[in-house]
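FYI, not all chains are in this one, though none of them got moved.
Letters are used for the chains, namely A, B and C, taken in the order the chains are written, and counting of residues starts over at 1 for each.
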Amino acid sequence: MTTLHIVRQSAFTTSDFAQCLQTVKDSDCIVFTDDGCYNLTHPCIKQLSVQVELKAIIEHVNARAINLTNTKATTITMNELVALTFQTDRVITWQ
Amino acid sequence: MNKLAVVITTPPYSNLIITALNYIEAALHSDIELIGVFFYQDGVLNANSKVQLASDEFQTIKRWQALHEQYHLPLHLCITAAEKRGMSDENDADNLIHPAFTISGLGELVELSTSADRLVQF
Amino acid sequence: MTLHQPNKSLALLNSKAPYANNAGKDALDIALVFGSFEQATALFFQGDGVYQLMQGQDGDIISVKDYLKTFSAFEFYDIEDVYVCQQSLIERGLASDFHIEQVQVLNQHDFASKLTTHSTILRF
């Protein structure tokens, strides 16, 4: 039983992602959309002790010129986000 | 077939709404059944038929209307939230609510929530 | 009721303080309607959302209609599951002085576990 977390806000500006991190569990999946993509370069991502998948919408990363080189994240399309909605058991949107 | 419902709480003049629309279009093009969209909080402003955007900006409102016409996608508007934001459902010239949207209440959200396999908020 | 599905349940995750905006009221309205349709509904309070539960508040002082008083109607709507994140209380230096009875304080792990037992989660 896994949860899909959709993170839409910058952790540099709001506490939404910090609250997400309090809730995330092993085998969950976090998808960064919109300004949430900035979180891939936020120090708090290194606090993640659980095994979660980190993904980001490719257009949202590219529009913002975010460099994913030193991150563990992979990019996905919107079609893949739709598929993930049903590959997991529930969704929480952190916005 | 997997059933999906979407709750929209983002206003049309935020660019975050484009992500919601792209997600919904992707769902409509997949093998998922999108049973309806429920507009709540600032999301109800998406039903405002009088929004004027510069022609070179993303045409949020028109895209909702096109999705309704093309896919018969049910667009449910929480009327309490709409009235609080200056959009009435009186049947007169002042009616700002585009006919693509159905006047609804939170009971419709119960219906969507119980019928759908997943309810996603944007 | 035809709408009843035993395996479905709704969690409302409250993250906003009570008075500056209407998020808490908007979540409450959903809780009461789901309750009146006999849908299993639970309320979770995390982050600044925990302020919604604190005793002694009074929106009337700042001309805000105080929806917090409606929390006492939860039992009437069969809403029994009200959970608050212990870490959020600690971060804010708040004691467990709540204005309703049935609040359960959960540590971070239990809060996350309880939240993710629900099939649908809306956050306000």
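Note that in this section a contact is a pair of C-beta atoms (placed from the backbone, for glycine too) under 8 Å apart; a residue touches a chain by one contact, two chains touch by 3 or more.
Being a predicted model, the structure only gives us computed values, none of them experimental.
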Overall stoichiometry - one representative per chain kind is placed in view: A x2, B x2, C x2
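By definition in this document, only the chains that are shown with their structure count from here on.
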Which of A-C and A-B has more C-beta contact pairs: A-B
Distance from the mean Cα position of chain C to that of chain A, given in whole angstrom: 25
Chain C: positions in contact with at least two other chains: 120, 123
Set of chain B residues in contact with two or more other chains: 118-119, 121
Touch list for chain A against partner chain B, complex: 6, 8, 33-34, 57, 60, 77-79, 81-83, 85-86, 90-91, 93, 95
Complex contact set, residues of chain A against chain C: 1, 3, 15-16, 19, 22-25, 89-95
Chain B to chain A touching residues, read off their complex: 2, 4, 9-10, 15-16, 19, 22-23, 25-27, 29-30, 32, 117-122
